[in-house]
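Left out: one protein chain. Kept in place: all the others.
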Amino acid sequence: MILTFMDHDGTKLRKSALESVTRARKLAQTIGGEVVGLLVGPGAETVAQEAKKYVTKVYTVSGPDWQNYTAEKWALAAYAAAEAAGAKVVITPASRSGRSWSPRLAFKLNAALLEDTLDSWAEGEKVFASKYSFLNRVLEKQAASFPAVISVKPNTTPLAEPAGEGAVAALSVELGEVENKVEVLEKISESGGKVALTEAEVVVTGGRGMGSAEAFGMIEELADLLGGAVGATRAVIDAGWRPYGEQIGQTGKTVQPNVYFALALSGAVQHQAGMNKSKVVVAVNKDPDAPVFKESDYGVVGDIHQVLPVMIEEVKKLKNA
Amino acid sequence: MALDFSLTDEQKQLQQLARRFAREQVAPVAAENDEKARVPWELVEQLYEIGLLNISVPEEAGGLGLGLVEEAIIGEELGWADMGFYTIPMASELGITPLLIAANDEQKKRFLKPLTERPSLASFALSEPGNGSDAAALRTRAVRDGDEYVITGTKMWISNGKEADFNVVFATFDPALRHKGVIAIVVENDREGVSFNKIHGKMGQRAAPTYEIIYDDVRVPLENRLGEEGAGFKIAMLTLDKTRIPVAAGSVGVARRALEESAKYSLEREAFGKPIADLQAIQFKLANMKIGLETARIYTYYAAWLADRGDPAHISASAVAKAYASEIAFEAANEAIQVLGGYGYVNDFPVEKLLRDVKLNQIYEGTNEIQRVIIARDILKALR
Partner (left out) sequence: MKYVAIIRQVPDGESKIKVDGGKVSLEGATLILDQMDEYAVEQIIRLKEAAGGEAVVVAFGPERTEEAMRTALAMGADRGVLITAEGYVDPITQAAALAKVLAEEAPDVVFSGGQQADWDSQALGPAVAEALGWPSVTWTTAFELDGASAKATHDLDEGAEVVKVALPAIFTAQQGLNEPRYPTLPGIMKAKKKEIKKIDAAELGVSASKVEILEQQIMELERQGKIIDGSKEPAAAAAELIRLLHEEAKVL
């Protein structure tokens, strides 16, 4: 059996859930067994109606104990589902939260953890995965024995298509002593972008060359027009212009969108670690020698305050056309 | 098996700290400080915070009591980032060294302890408008008046100068006695009659402040004198025998930077359809820089090691190191400009500054000609 954790927002599946299903199906072809899904948290029952189209069975874990996410609770739910399904492999999303609870799950299962993988496959009694390492600069192949927990790097895997109608089963999980260890006092919503940075197809990042916090209004506008998310460099975060959650790079988030706009930033190694696997990189910088141009597919040498407004207008024209 | 070129674990950690500080804090502002001829006090303060300032102050005066090997480690790293900036802590060590050589315990506590308690500098005032390397011919007068000296005269090319707490001033109480008539005396900068003129228009090392200092009937108590009356010249020479080594170390840092910038550029820049690094003409330049760098570095550390052991061979060795390292560094900077071509000649790239900065390393703390006199004297002494 292969268990796949299906991330959702309370009303529908997230994209990562469909990427996970694709990975699970691929493994199932080699090692056999069915693909079973797991939904945790508020709305699990609702989303199960959508999720059951992708898997033979969906476990749901929800109720008053499951209103707020904590790594321990989610790992506990996944462990219960893995045990119930007799899973040899658990597929999880390599989102920020997924990477927080997957190690806990692997430890509970005494399983190998293949983390943030680009691809995964099985041969005989071994499971393999490819992933990046050394600040995204190295591609490596890993091998492990079963059981294994495999987390799937966002935006790396084709989305699964529906394939039938599975069953839905509510799973009752006792929290035990995990219950009161972490209490959520306050939620802070991310300002700016409406799309999760690590899942966004388009990321628009501004650097110190933007000149001010106000100038990020243009960055937000372009991101909104393209349905993308706003990113920022370390220098911008240090200057207090943007919140920490938007930082791209070694000490921030790693993104891999279809298009990455690197605007008014020089492109230090630490920044590249967070974005160098983007499919298309677009840079605007007034300094023709800025390292970012060496890492770009398209670029404009010019003043951001003259170039960006025109870019926004041109994108608007495209949208209206 | 007695030869051992390795650094201790602590020295390696020191090197890593100095390298990181140089890379993260000094190098990014080097061009700006050079262009504006701005003294980066905030970097001096940071150096103090991380314990890299005035490291030779002995433990009994509240310092770390470290030697020239440690100073050379720091010198190479800071010289790599900005030779002009490195001259500030280096010149402070130059001001401290006469006290290490000749100060009594009370003087060490009085003058050196404050240097460990806040970001502050010492300074060394030997050169004069009319004499530099001919130290025995100095004109600044120290006239004894009861339990005081009255100092009158002008000192020139003084690194740190006004920015320091005090200058170790070399003055004569009897010019007829030549070098036997010299005293070394600590003159605090806040004494009445001390005034400063900042020297402008320097070719390089523009982050380092350089002063002309005028002493006009400055009254200084006898207990500020280092050593005996007449010992001043000896103190100055013993000082420079040691402090030439940090000049060599800073030069090694400049040479390393020149090589790094040249190698990096040669791989990026293409000509005739391939990187210029593939051209033998460029490869020879890189190889020559490397030969100079490696030999200068190992010899500089050797001289520092001799000095820290108290081996008199350091007198000649420090002169060899200073002359050689500053010359190979000048040559490396010059060749780096050639490798970068037009880009080497403009200040968008850091290499033209290397040349302007390191020129001074061939001049200060005894010109390279004087170093050769010292070396030759040592050769002939053994035969006479």
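Quick notes on this one:
Labels for the chains are A and B, by order of writing; each one numbers its residues from 1.
Operating definition for what follows: contacts are C-beta pairs under 8 Å (C-beta built on N, C-alpha and C of every residue); 3 or more make two chains touch, one makes a residue touch a chain.
Remember, it's a predicted structure, so these values are computed and weren't measured experimentally.
The missing chain, though absent from the display, is touched by one residue of A:77, A:111 or A:152; that residue is A:111. Touch with the chain omitted from the figure is made, among A:57, A:88 or A:131, by A:131. Within the set A:180, A:212 or A:320, the residue that contacts the chain not displayed is A:180.
Of the residues in subunit A, those that touch the hidden partner chain are 69-72, 75, 95-97, 99-104, 106-108, 111-116, 128, 131-145, 177-178, 180-190, 196, 198, 226, 234, 237, 244-245, 247, 250-252, 258-259, 269-270, 273, 276-277, 279-284, 286, 288, 293-303, 306-308, 310-311, 314-315, 318. By the touch rule set out above, subunit B reaches the unshown chain at residues 9-10, 12-14, 16-17, 20-21, 23, 49-52, 55, 64, 66.
Basically, only the chains that are shown with their structure count from here on.
Chain geometry summary: the mean Cα position of subunit A and that of subunit B are 54 Å apart.
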